[in-house]
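One structure, as structure tokens, below. Some questions next.
In this view, the complex is presented without one of its protein chains, the others remaining in place.
Labels for the chains are A and B, by order of writing; each one numbers its residues from 1.
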Amino acid sequence: MVFFSYLISGISLGSVYAIIALGYTMVYGIAKMLNFAHGDVIMVGGYVCYCALSYLNLPAIVAVPLAMIACTALGVIIEGLAYRPLRQAGSLAVLITAIGVSYFLQNGAQLIWSATPKNFASVVHFDLPESMTSLGLSSEAIVTVAACIVIMVVLTLFVNKTKLGKAMRCCSEDKGAAQIMGINVNRTISMTFAIGSALAAIAGVLLCSAYPTLQPTTGSMPGIKAFTAAVFGGIGSIPGAFLGGLLLGIIEAMAKAYISTNLANTIVFAVLIIVLLVRPTGLLGKYAPEKV
Amino acid sequence: MKKIVSLTIALALCLVMASACFAEGETFKIGGIGPMTGGAAIYGTAAMNGAQIAVDEINAAGGINGVQVEFRAEDDTHVAETALNAYNTLKDWGVQAIVGTVTTAPCIAVSAEANSDRVFMLTPSASSTDVIADKDMMYQVCFTDPNQGIASADYMKANMPDAQIAVIYKNDDAYSQGIRDTFVSEAEANGQSIVYEGTFTEDTQTDFSVQVKAAQDAGADMVFLPMYYTPASVILKQANDIGYAPTFFGVDGMDGILTVEGFDTSLAEGVMLLTPFSADATDDLTVSFVTKYNELYGETPNQFAADGYDAVYILKAAIEAAGCTPDMDAATICEALVGVMPTISVDGLTGQGMTWAATGEVSKAPMAVVIKDGVYALP
Partner (left out) sequence: MKGLKKTTKVDFATYIGVTIAFIVMYILQSGKHLSNSLSGQLVPICCFIAMAVSLNLVVGISGELSLGHAGFMSVGAFSGVVAGMSLSNVIPSVPVRLAIALIVGALFAAVAGIIVGVPVLRLRGDYLAIVTLAFGQIIKDLINCLIVGYDSRGLHIIFNVSGLKSVTDLHLEEGGKAIIKGAQGAVGVTKMASFPAGYILVMITLIVVLNMVRSSTGRSIMAIRDNRIAAESVGLNITKYKLIAFVTSAALAGAAGALYGLNYGSLVSSRFDFNTSILILVYVVLGGLGNIWGSVIGATVLYILPEMLRSFSNYRMLIYAVVLILVMLLTNNEQFKRWRGSMAEKLGRGKRAEGGV
């Protein structure tokens, strides 16, 4: 029984990681870049939703799409201004730029919203029967897990079945060849950022609903954890990000409950390292043979 | 090569700029150091804002002994190294006494340096005993950690002797760890029963569901939370989510929980805390401070802001008592202030009749309050 309730808290934490990791993995899979600013887009999403809820008194059903729109715009702007000019440059140059963007967003947010944490009122409102809450099940957890599964399924279908999804996979395989085949690579990558950032907004809202403090640094640690989750599952793979996020959350909760709250992060990262040593491309990652 | 040349020129320019320029002897120069960017920005910003309000009030009322005060706050990003850089910048500016630093680890580093330079420091909120250890020029506005831990344990012993206590604390934070250590040893000496202890760190302070559940399973009916109010507000929510309703007991860091924007204050119902400052108090001093702070910064001040405000007034009282003049250098002022600090008594936001031991430790009475209907009330 006790074990079960720890499992639930692990799953709900894990599904937040999974949603963030889905955004990471999309961007990485297609643009081949580590977007370290992703965690901070999550934070911006949280703030936009917070402002819409408490300053404009909008209902959650309006506030959440508003946050998604704002983050989508932000993602596309960041991509256009900071990453697109570096398309030909080395991956390290893009990595450093992403870090610059991350600093910029954190410090910008502090100037706009101040460093004082805001308490995010949950956007999920429904009561659960007593029998469920006693297991440690919260309404946020149910919504997060459901949202996570829906997003994963929709994304998989989108990437595999639609034309734009096909274009994305093309860009991921070979940008040059994609261009020759008449695919607008820049626009496809912009679209990827748009989708990734919209996901970040959802993740931000759900993250803050479940763990309700919102401050300019809110996104950084979940960002790193989600990045870990994406690599864990095999970066670039959508089901992998889902699986990685979930497992990471469960491992973290179990480590806290049964081993040591001090070493929870250590255990998470140690498991990651072991997995990568056994499967160097992550759980569900594709093995790419090297060309000579 | 061109890059290197241009960078070198930029560097040279910086050096020229750094050769300081200050008009001496006409004002008191008080420096402030605290984290104003990064994860701990909330504490430094609040303390420096509070100090600024006090300085403005003093200047409007004619200054210290008729001399105006200049105040300059520098950011330390909660890093010892940056705090020392900030301290050196202030020294170039000609600082005569320092309000800071706000957080403990940077304060230990800066005070060691300031001790050899002989610059007087008064920290609003760095509460570890390591801050004042072996330094005669280092004073505190806040309680020391051991003080709070012992007071909390004794209060519980007197009022709730049979409580099954759980402790959740942040073990990479000197403040939280320090209070927990003395609390636990005092509680053990008192024969109180501690049934669970859980920890968290900076990296894991968003999710406490495991710790809260473990405390519930251990049968704790009293949860001691020696931490700042931000993580505490998450703990309250997650306990509420699983229908766990023990008595929560906090220390001065818990103050501010009712002012968190968007916080559902009904979650804090019944929370007890020991605090020297309450933004809801109705005395004139607090009311006027809270109003001013709200006007200027659009927020309700927390305990850090009050500590920063008091720190400036304490400096004022000490400078007046020592009869310092603005043409004295920092070392002379330091010796004079060290001489008078144990003799003065100051009424402030965070305590009436505050006095200091020569070690730098403050003596004031913590007040136990309980949150009822969204405001503090006496239990």
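Definition applied: a contact is a pair of C-beta atoms (placed from the backbone, for glycine too) under 8 Å apart; a residue touches a chain by one contact, two chains touch by 3 or more.
Here the structure is a predicted model, which is why all the values come from computation and not from measurement.
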### Residue among A:A18, A:I235, A:I250 or A:L284 touching the omitted chain
A:I235
### Task
Using the definition of touch stated at the top, determine which of B:I30, B:I53, B:V67 or B:L84 touches the missing chain.
B:L84
### Task
Could you tell which one of B:D130, B:D154 or B:E361 touches the chain left off the display?
B:D130
### Query
So which bits of chain A touch the chain we can't see?
28, 34, 36, 82, 85-86, 88-90, 92-93, 95-97, 99-101, 103-104, 106-108, 111, 224, 227-228, 231, 235, 260-263, 265-266, 269-270, 272-273, 276-277, 280-282, 290, 292
### Task
Kindly note down the residues of chain B that lie in touch with the hidden chain.
1-4, 7-8, 10-11, 14-15, 17-20, 36-37, 73-75, 79-81, 84-89, 91-92, 104-106, 108-113, 128, 130, 133-134, 171-174, 177-178, 181, 185, 197, 199, 201-203
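Convention: only the chains that are shown with their structure count from here on.
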### Task
Mind checking the centre-to-centre distance between chain A and chain B? Centres are C-alpha means, answer in whole Å.
35
### Query
Which residues of chain A touch chain B in the complex?
2, 5-6, 9, 12-13, 50, 54, 107, 110, 114-121, 130, 133-134, 136, 138, 140, 207, 210-213, 215-218, 221-222, 253, 256-257, 261-262, 264-265
### chain B residues touching chain A - in the complex, by the definition given at the top
36-39, 41-42, 45-46, 171, 198-201, 203-204, 206-207, 209-211, 213-214, 217, 230-231, 233-234, 237, 241-243, 260-264, 297-299
